[in-house]
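Subset of chains shown; positions unchanged.
Chain IDs A and B follow the sequence of writing; residue 1 opens each chain.
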Amino acid sequence: MQYQQILNEINQELKVYERLGEIANYIPELANVNPDKFGVHLSHIDGGNYSLGDSKEKFSIQSISKVLSLTLGLSLVGDSIWNRVDVEPSGNPFNSLQQLEFENGIPRNPLINPGALVMADILITNLENPKEDFLKFVRKIAGNDLIDFNHKVAHSEAKWGFRNGALANLMKSFENIKNDVNEVLDFYFHQCSIEMTCQELSKTFLLFTNHGKIPETGETILSSSQAKRVNAIMATCGFYDEAGEFSFKVGLPGKSGVGGGIVAVLPKKYAVAVWSPRLNEKGNSYLGMEVLEMLTTKTGWSIF
Amino acid sequence: MQYQQILNEINQELKVYERLGEIANYIPELANVNPDKFGVHLSHIDGGNYSLGDSKEKFSIQSISKVLSLTLGLSLVGDSIWNRVDVEPSGNPFNSLQQLEFENGIPRNPLINPGALVMADILITNLENPKEDFLKFVRKIAGNDLIDFNHKVAHSEAKWGFRNGALANLMKSFENIKNDVNEVLDFYFHQCSIEMTCQELSKTFLLFTNHGKIPETGETILSSSQAKRVNAIMATCGFYDEAGEFSFKVGLPGKSGVGGGIVAVLPKKYAVAVWSPRLNEKGNSYLGMEVLEMLTTKTGWSIF
């Protein structure tokens, strides 16, 4: 498969696309990004690397970090996490209080905000130095010690994150948050502020292509069955209220973030990261969705 | 009208009633109250006073205080408060996040928790020493300088009030809370902790029987039109999800609290307070509802 050629074709075809969508503006730090940044990086499990555009520029991975906190939670405490968070798609906007209230404080899945807050709570309980230890974990699976939080972004979130405060307090009232609400929010805002390039992000997600082992080191992070389940959750829950649309058009497990990043994996083959900050009305990268649809169409490979 | 005789008849008839209902137990301080306490006091606008049982014993007025914060808010800033809180019955449990989310952070009315939190926020903005000044206001309309907060109860609430924290954070995310969330909650928990006897409570609510003037001093607190509107809100919204039932059976504007108190007014005639801590499943005093139904049936007078 000539991946680089396919990426080049995609790049060519995108030239006629209008620059649709708006940048996330609820966090000042995100609003300052150039909306027309665009990068792609595909990391193949066999070692191949293919890229386009601004693929070596850092961006805020935001909600994509939820897959990483889920992974660390699973590797630390195993299947008991499923007592505190479900695995069903939400069918409602990603931060819906209504659904959480109806379901007695048990979030529908770990990739929506309340689910990620519960995962943050679990990590705080199980880590000695939660933020530092989480960062170490991410650096390990990324094989890259330079990955870091952006404290300014974390601080911006903290200031405006009253809706996350509402979610955390509601779950605390149902006793599904064990630690102090502010500590949970602080961890969560930091986790979301991690910055990566497309290249770093796709390399990191090779873990889920490779049955839970880090390809470079061979270290097992998740069992084969756990890795399969993380992929299943990405496939059904990774795109807020557009999970079905992504599955329908692209046909790969994946996760998006409001920073404009999307990462997707084809098990046993590759992980691919796209970054384009303009978002569609559901909060997913407008061009990111297009690029990945083109990629699976042109390669003829998806999970379906 | 022989009010004392009617109260005595009611007392007699209640003797055969089973002691149904449970005491509120989510706050330790409230859970320690003797569930079989029972008091009634009727204050007539012409000066008459009639009572039964533990009518001179203090209890926690809890949500009844929402009528008093609404009254102070109205008297301070007038009709502009209606830009931040509506006047419609809620049709949902008193602390529903779902409805608040659906209605973009504007509470349905000032007598449900989110509405009272908005009133607290308005008072904090408009008072120099919010808690002290609110207490002074209550003492003035009660004509009684001994009325006070119960700080232990306020502290209990603060510890368990995560759902109120969720409501306040959600409204803050919609910019309908202007002050610091913790300051708003602290004010709210103190306001709810005020203690009064049945006698003090019924005397205080003569204000709403008397077109907004304190009968004893003649001081005007609300315009006649404002007082009428507070009564209208009590009539449609005063009993959580049982407002219709209270209107249907009793036919008076009123307000209940989880401490087991209920106060009701017959405009131009009387205010009456009942205290019995056992609550029905909707959170209103079981016996309190019964006593007031008997009272309006025996007197033949209601607003309908």
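Basically, a residue touches a chain if its C-beta (ideal position, glycine included) is under 8 Å from a C-beta of that chain, and two chains touch if they have at least 3 such contacts.
Remember, it's a predicted structure, so these values are computed and weren't measured experimentally.
Identical protein chains form the entire complex, numbering 4 copies in the structure file, with 2 of these shown.
The rule is simple: only the chains that are shown with their structure count from here on.
Chain centres here are Cα means. That of chain A falls 47 Å from that of chain B.
Contacts from chain A toward chain B in the complex involve residues 96-98, 101-102, 162-163, 165-167, 169-170, 172-173, 181.
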